[in-house]
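Can you read through this structure? Questions will come right after.
Every protein chain of the complex appears in place save one, which is left out.
After this line comes subunit A, so read on.
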Amino acid sequence: GPRFTPGKTTGAVTRVPSMCQMCTTACGIIANVREGRLLTIEGNPEDPNSRGSICAKGVAGPSVLYDPYRLLYPLKRVGRRGEGRWRRISWEEAYDEIADRLRAIRESGHPEEFALQQGRNRSKDIVRRFLNAYGTPSHFTHRALCSLNRRAAILTTIGESDWDLGDFENSRYILNFGCNWAEAHQGHIPVATRMMRAREHNNAKIVTLESRLSNTAALSDEWFCVKPGTDGLIALAMSNVICAEGLWDKEWFDTWCNYPADKYAEHVRSYTPERAEAESGMPATAIRRIAREFAAAAPRCTTICNRGSHAHRNGFYNDRAITVLNALVGNMGKAGGWCWHPNAEWDDKQFPEPGPIPPKPTVRSVIADAKDWPLANAWQGREMKVGEIVYLWIKERRQRVSALMTYNCDQAWAWPEANLVRDVLADEELIPFHFCMDVMYSETAHLADIVLPWTTYLERWDIDARPPQGLVDYVGLRQPVVRPLGETKDLREVFPELARRIGGGMERYFPWQTPEEYFEEYFRAVPGGLSHMRAHGAWQDPRKRPHYLPYERRLSDEELAGSEIDEPTGVIYKGTDPKTGERQAIGILINGIARRGFTTPSRKVEVSSTFIAVKGEQADKRIDPLPIYDPIPSHSRPFAADELIMISFKWNVHNAHRTGQSKWLQEIVHSNPAWLNTATAAQLGLSEGDWIEVTSFRPHDPHVPHGDGSELGSLRTRVHLTEGVHPSVIAISHNSGRSHGGPIATNGRDQARIPAYGPASHDAKEQPWWAGALSVPQNDIMPIYPDPVSGQQAYHDTIVRIRKL
């Protein structure tokens, strides 16, 4: 035979199914393991959402597990906070100090002074249980930095879900408003694979509107480069065309929407394609043509949208307009159309959380409530908070924080105005105690008092699932594929132990001895229980069917027994809502037939929403009940030659701070020069690779905190000239610019040996050849800029000036 070194996976290998967590899509994986060592990772074909496919990040799992700069032991700082001097401590010492601190806060009667800051969290059950058992509502999330506006727009419109799941695989036409599903997005690979199947099998057409040529835009049949923040205006202009030319499904709209089609036609009359062209740059002829094509493909057509449309100051309205565009062509809930599913995760009626469940906290958190933004927490059980204002409000002493726990988050690098976050975290008066739990050392860990070494997703347990792209819910298991390295531990061990040490009744909510015991109970409804899950990784109830046309379902006699009909609206009520105490709607009378309808107050698609208007009034803000175009104030004036709109973007091989630790992913993308349109660069006298200074400004906007138009900060970077970006835009990826976390993550900048690392690697294979490459922290100059109605961070609206160096 040939004498060459074979690959790792030859011969006997143990295959362990689990779930990825390199990003938040949670695809099913199979870990190939030999003698306790993870060799490689592949997709799990039994996962109904990802169907055996994973991306580069998923394949790169071993490089994070075996990252030589991983945190393996607990640390306590010596010297000043942020000085970077550490002592390795035992878990016993860490537990003691944390428990003593948290017990004192809890016993003081102000449990809200203990706050938890999380990034992405796929262990929601245990996090919620610990915080509720403790009694703190100060649970700070990243949702407003992520997907808030899209969720709020969908909840407003259909009620049942905050997440649209286009039935892409069965679609013939996909109109994409700024969703980069080929590289990122919460449905990344499950969406991308279905898009490609639609292209292969249905000859589906994909049209993308985006300010930058993302890989998604490049993969599309047509790409229109639009000015940031104008997606909603284009959707309204397309609605105008569809109404004016009678291309709509008027009967469906008039049956299922709470606003007459003719009145909506009147509403969109002023949004002409010519007006949209003037503001967005998308030609009016193209707006007309795409609108006609979209309507002609109905009902097997759908929109998809994400941060390109909604991570704006006007993003809530943009996504409202896009959502209602679907209602106009009557594709909602139909095969190949714009669909959704009520379960964002697994079916929690089938899989209830094991008891005893602690009650919700009774005290309030000013920061988590974020009452200045009326839609952030408008939907019960779907509170989204306003993450970007947390550290500003701590600085302004709106709420006292006596202890902060950071969990899987690098807010000191990833948050807007990250330098403000760093200042607050460094201030021992503002935050007297900070402990950070993560897989790797980060900018945030650098500003902690105690650092706890967390297990990777490959060494721990979760119940997990995502909004099902196949429209049938499922449940998945994340299980350890290898034993935890070093002294790393997961929350499922740490929180019960802390609860026992804090005491005061907390401990009784953690009665199980091991995660296995807990998950035996959680997965009881699966035939074969936890053993089935351990062998297969995922389960889907074979009796369940895709969630098509849920609104048409006829109510049964049993459901109707004891109900009453509200004559003017046709809404059918029965009993009272346990959450609100108000009478509970169960359906709607449509042409004399009692149907389920949509789960909005009107039981119809809410083209016009009284709910949001009232929420606005309660916060002294005007929220238009209809989808409108709300121009971004700072974009409406003429720009000087050196003024540009700064947008951000994500690379396909990166997610958040943790992918920076992967030598294989970082090797592919480790730098972030600023993308400039070639013509813009020519006007400014800039050539490829030239150095520039980018100076950002706060928005000139009375509805935004500190919205005085003042200068915020500067960074120095180099330019990359491209035909693939809007001439008024400068695009910088936010995947770079780390200053802590070891040489792989920081392009060689951070050479510190932290006593939590394992033995130093002198292997040349572990040394980055890209040391010294350009890498700048964009978030330092990104202003805190919440959408005034919702609190969503506007990532793509910052005005900057650039200067050649």
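In the analysis below, a residue touches a chain if its C-beta (ideal position, glycine included) is under 8 Å from a C-beta of that chain, and two chains touch if they have at least 3 such contacts; residues count from 1.
Here is the rule we go by: contacts and distances are computed from a predicted model.
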Chain excluded from display, named as in UniProt, from "3-hydroxyacyl-[acyl-carrier-protein] dehydratase", "SCP2 domain-containing protein", "Fe-S-cluster-containing dehydrogenase component" or "Sugar ABC transporter permease": "Fe-S-cluster-containing dehydrogenase component"
Hidden partner chain, touching residue among A:Pro342, A:Gly709 or A:Gly772: A:Gly772
Touch with the omitted chain, as defined above, among A:Asn240, A:Asn258, A:Ser634 or A:Asn677: A:Asn677
Contacting the left-out chain in the complete assembly, out of A:Asn202, A:Asn215, A:Asn419 or A:Ser714: A:Asn215
Subunit A, residues in touch with the chain not shown (by the definition above): 2-10, 39-43, 53-56, 58-60, 62-63, 182-183, 189, 192-193, 196, 199-200, 213, 215, 217-219, 223-225, 281, 652-653, 663-665, 667-668, 670-671, 673, 677-679, 689, 691, 716, 718, 722-724, 727, 747, 764-770, 772-776, 805
